[in-house]
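Note that this is a trimmed complex: some chains were dropped, and none of the rest were shifted.
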């Protein structure tokens, strides 16, 4: 059986150094068997990959790529919390926040960039519950934000 | 004592065939005693019951009806997950997302359509914590989305 860390390696994904929280909180908290990861922005090398609103110029492909980066940052925090992704028994839930105009309707397609990354890395255990919503704006002007909830081995 | 499934029957509510997730995720995940249900739209027979924004033409009554349908779809997923609603010990939390203009203020009244359904079906065990917020837009243009968290018997 392939572990999540082996799969990451095979996919050629190097988890970035986890970004410190941008304010007065922490990026993860463990409570019992649950690991809660704070909302992650599409930061890459300290810069936002995508700002602005869907429905006002951003493409679906840009959005999926940004959502994928948010998910990678969620995993980077999970690894910092646990030492290894291999302690994750299940990706329980992702919350997806998509900066969008009132007319935009493809929030779910944007968020798939994050969900598909989880499925690639964890297989069946990466299939998660999800809520995706539009927002008028996000911290720092980010176009996407993703939060995570994981079930971890005791 | 009346069970939740008996109450549903008495209320004349037939749970629909649960809708598959509209994207790369699953409609429910169980983690320990918690059952997490993905955000549900006001789908009825495969069609959205209500699209658009509150504060821009939709009535409170339409909204409460749509929120109630979201809650029915949450229960339909819970039944698919558990086999029976009677394993639910407590409705723990509902999250309510109300597509609204900046001027709209009656989000809580719209969301009551979902909350009152839970109370009708589960009685005291249906009284839940709740966060209700406005959003500019939702997947597929839906006017309301509701997610659920349940405490279930081991």
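Note that the chains are named A and B in the order they appear, and that numbering of residues resets to 1 at the start of each chain.
Following the convention adopted for this analysis, a residue touches a chain if its C-beta (ideal position, glycine included) is under 8 Å from a C-beta of that chain, and two chains touch if they have at least 3 such contacts.
Computed from a prediction, not measured in an experiment: that's the story for all the values here.
Chemist: Tell me how many copies the full complex contains, given that 2 of them appear here.
Modeler: Here the complete homo-oligomer in the file comprises 3 chains.
Just so we're on the same page, only the chains that are shown with their structure count from here on.
Chemist: Between subunit A and subunit B, what is the separation of their C-alpha centroids in Å?
Modeler: 24
Chemist: Please give the residue numbers of subunit B that touch subunit A in the complex, ascending.
Modeler: Touch list, subunit B to subunit A: 21-29, 31-32, 36-39, 53, 95, 97, 99, 135-141, 145, 147.
Chemist: What does subunit A use to touch subunit B in their complex?
Modeler: Counting only subunit A, the residues touching subunit B are 32-34, 55, 90, 92-94, 100-109, 111-112, 115-116, 119, 127-136, 149, 151.
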